[in-house]
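Before any comments, here is the structure.
Of the protein chains in this complex, one is absent; all others appear in place.
This part shows chain A:
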Amino acid sequence: MKVTLFATCLVDMFQSNVGKATVELLERLGCEIDFPESQVCCGQPAYNSGYVKESKEAMKKMIQTFEHAEYIVCPSGSCAFMFHEYQHVFKGDPVWEPKAKKLADKTYELTQFIVDVLKVEDVGAQLEGKATYHTSCHMTRLLGVKKAPMTLLSNVKGLEFTELPGKEQCCGFGGTFSVKMSQISEQMVDEKVHHVEETDAEYLIGADAGCLMNIGGRINRQGKPIKVMHIAEVLNSRTFSFQ
């Protein structure tokens, strides 16, 4: 199966390890990966801040870049949702609305793609340790992907899982919110870190680079001994087999 990777700008620039893990994981599951170099940012930072006009140019570029893809897979629920949102942004536009609709129909978040399209629930990953999972708001509420990551994580050998208290609460990232309203964002991320600590987890796992950059950044600042991992990295872990 040919999969076109929408890596996201955060992964491309700051978390290339997540991109690598995604490629390796999907290849192991029998996919052939294509990464169109002309991909840019999905436009969400500008769009969510109210700069719809500015963001439309990025959206058009992305629509063109992925026009010929069969399946588009993205290791971030929020950015994958943004691809689904394009059709509403271009509503009424005779050229771009149908194109945006097509884009949405073939765009999947990584875990959603593995479970719903590849029909795989156990990717054969192994990672020893205690873990908890942050359910990102855009991925669960807006994209509607709730079960897939849990299904895949429950089959990771060696992983002892504890549910995160207050898991439905936003971590305080919110894109530009984190800098525009940093005072409030700080309180939100602090409560999230506090909840993560309550679980005694060694690993905080998430499926969205933005949330992880926020929670992880706060955990690092406070020097807490919690390792932040993207779900692609967890699912690509083969700890035992290499030992």
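The rule we apply is simple: a residue touches a chain if its C-beta (ideal position, glycine included) is under 8 Å from a C-beta of that chain, and two chains touch if they have at least 3 such contacts; residues count from 1.
FYI, contacts and distances are computed from a predicted model.
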Protein name, per the UniProt record, of whichever chain is missing from view ("Lactate utilization protein B", "Sugar ABC transporter permease", "ATP-binding cassette, subfamily C, CydD" or "Elongation factor P"): "Lactate utilization protein B"
Chain not shown: contacting residue from A:60, A:106, A:157 or A:227: A:60
In chain A, positions touching the absent partner: 7, 9, 11-16, 18-20, 23, 35, 37-41, 43, 45-46, 48-55, 57-58, 60-61, 65, 137-138, 141-142, 168-170, 172-175, 177-189, 191, 213-214, 217-218, 220-221
